[in-house]
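Removed from the display is one protein chain of the complex; every other protein chain stays in position.
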Amino acid sequence: MVRKATAADAVRNRVNETMKPSPLRIHRPTTVDETLDLLAARGDTGKILAGGQSLVPVLNMRLAAPSDLFDITSVVGIDELEVSDADGSEEICVGASVTHRRVERSAEVTRTNPLLGEALRFVAHPAVRNRGTTVGSIAHADPNGEMPMVLALTGGRIEARSRRGERTLGAEELNIGPLETSLESDELITRAIFPALSAGSRTGFDELARRSGDYALAGVGMILDVDGETVTGLRCGFVSVTDVPDILDLGEAVSGARLSDASEVAATVAEAARDFIDPGGDIHASADYRRHLAGVIASRLFRRLCRSDGASGRGTAADSRGEDSPVVTTGDDTERRRA
Amino acid sequence: MTEDIDTEPTSNIRLAVNGTLYELEVPDRKLLSDVLRQDLELTGTHVGCEHGVCGACTVQLDGEPVRSCLMFAVTAQGHEITTVEGIGDDPENPSDVQQAFIDCHGLQCGFCTPGFVTTIDAYIDENPNPTAEEAREAVSGNLCRCTGYQNIVSAVCRAAELRAEGASQ
Partner (left out) sequence: MTTRLFGQKITRREDPRLLTGHGRYVDDVSGTAIAAAFVRSPHAHADILDIDVTGALDVTGVIAVWTHEDLPGQAAERLPMLIPHPSIVAPHTGYALAKDHVNFVGEPIVMVIAENRYIAEDAANRIEVEYSFREAVVGVEASREGTRIVHEGMEDNVAAHIVQDVGDVDAGLEGAPHVLELDLEFERSACMPMEGKGVVARWDPGEESLEVHSSTQTSTGLRAVLAAKLEIPLTRVEVITPDVGGAFGVKINHPWPEELAVACAARALETTVKWTEDRREHFISSAHERAQTQWVKVGFDDEGRILGLDVKFWHDNGAYLPYGVIVPLNTSTHIMGPYVIPTFRVEYWSLYTNTVMVTPYRGAGRAHAVFMMERTMDAIAAELGLDRTEVRLRNFVRDFPHPMGLRMQDGAEGCIDSGDFVTSMDKLKSIVGWDEFETYREQARSEGRRVGIGLACYIESTGAGPYEGGHIEVESSGRVNVWTGLTTHGQAHATVFAQIVADELGVPLETVHVKTGDTRKLPYSVGTWGSRGAVMAGNALHLTAKKVRQKALRIAGESLEADPEDLEIDEGMIQVKGDPSASMPLAAVSVLSNPLRYAFDESARAATQFAKDSAEDEPSIGPGEQPGLEEQEFFSPLRSTVANGMHAAIVETDPETADIRILRYCVVHDCGPMVNPLVVEGQVHGGVAQGVGGALYEKMAYDADGQLLNASFMDFLMPFASEVPHVETDHLETPSPLNPLGIKGAGEAGTIPAATAIASALEDAEGIPIRSMPLDPSTLWHMRTNHAAGELNRSR
């Protein structure tokens, strides 16, 4: 698979390094119509700018040199974050200019789709989430990104508009390759829609990154359906180990298993995950290690979901073994317990 | 690809920084960090990487920490920007967060510090009573090469105390 085109690629591909963007023109439309006009006229050489947290580093390094940027942060009508009722089932609508941080802080989001909020906390750091947008992440289609995976795993979709009309794309139609979507250059994603998770679903996300906020070496999202003490369904999505956010449906393999048999079933889940993914190696980790790691995370996540109701706070893969370290590693010496 | 280098697009913009509204003409491509430092001479905002990782250039945008190297000045219009000078620019009368850094020896070379100050200033409003562990997580998006972070973590907790004291007075 191909890793994200970011700073690292400046090193690999560029001749003259820079840290200032090429000349460009910034447009600040205030309506969707105005935006679509701009895209129709100059979309082929321009780019949409929302939070800019992935795009601006690429511009600073001149890995891309668009003639125009269409800043959509002032566009009316795409800044809405709401839970709506569609045909009796709830869904979360995230407008194109809604920041990760707003989504992460929304109690309604947490209530209806806890996986989204849980995965968001692994997206870079708060200062980046304050500016970066969830729809922007989806449009960026980075295999290392958490949001495309969550959209796919929860069966979400996006709405795209252009002068030519409007269309709705499911995640599998949208994502056609690493950093590649099926969107045309004149199209604007106006919003992403994440369905509410069903009442019997348990969800979780975990990943291991080298440092907090880094791209995951491997990450796994999971939706476990349970009826009483029995597993009725299991879907897994992956970060950093597949080219596009393909979903592994283990419903047949695990349905009927008892929650109390989690440990045995977890081995099956890990094995299936390792077979399913296609990781690449780089300077941070080998492909074999990533494959192994994804299996471990999947196994632990599955066991965790079998234990509890799924919702959980941020942790590392190491933490998710469930035991607290008996040693406090931060804080004053006085707070410390002796090893 | 890079069309019209000779006629670089520029814009007349209005920037609200530290409570002052500035009107200026800037190239569209000029980063907010550079406009703050060069055009407004607010050199307290430092540039450490220009790819959004180090956090030295962090300013508050409507009270929320953001990387000023990942924003164009043109797109910062309509927002209230607060730099470290806006948090406190009087060495004789530092803000609570700034005082906490002094008390805890939270800086050495001082280059990354403005980014920490703006970050922590916003954070302790959000979490007025952080544990040491929460404090550490709160500053984990900013790089510092001098301090090993330990005293910065202490400064977060100290700043929260000072703010609480300030609020109760």
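In order of appearance the chains are A and B, and numbering begins at 1 in each one.
Here is the rule we use: a residue touches a chain if its C-beta (ideal position, glycine included) is under 8 Å from a C-beta of that chain, and two chains touch if they have at least 3 such contacts.
Predicted model, so just to flag it, every value in this text is computed and none were measured.
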Let's see if you follow the contact definition: name the visible chains touching the chain that is missing. A, B
In the complete assembly, which of A:212, A:232, A:255 or A:268 touches the absent chain? A:212
Touching the absent chain: which residues on subunit B qualify? 2, 5-6, 27, 29-30, 37-38, 41-51, 53-54, 56, 83-85, 88-92, 94, 98, 101-103, 105, 107-114, 117, 136-137, 139-153
Positions on subunit A contacted by the hidden chain, ascending: 6-8, 10-12, 14-23, 61-62, 208, 210-214, 217, 283-286, 288-290, 292-293, 296-297, 316-318, 321, 323, 325-327, 329-331, 333, 336, 338-339
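Operating definition for what follows: only the chains that are shown with their structure count from here on.
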Approximate Å spacing (C-alpha centroids) for the pair subunit A, subunit B: 27
Partner subunit B, residues of subunit A touching it in the complex: 7, 19-26, 28, 49, 52-53, 56-57, 59-61, 65, 67, 69, 71, 73-74, 101, 124-128, 130-131, 212-213, 328, 330-332, 335
For the complex, which residues does subunit B have touching subunit A? 1-5, 8-9, 11, 27-29, 31, 34, 50-52, 55, 58, 61, 64-67, 69-72, 74-75, 77-78, 119, 131-133, 136-138, 140-142, 153-154
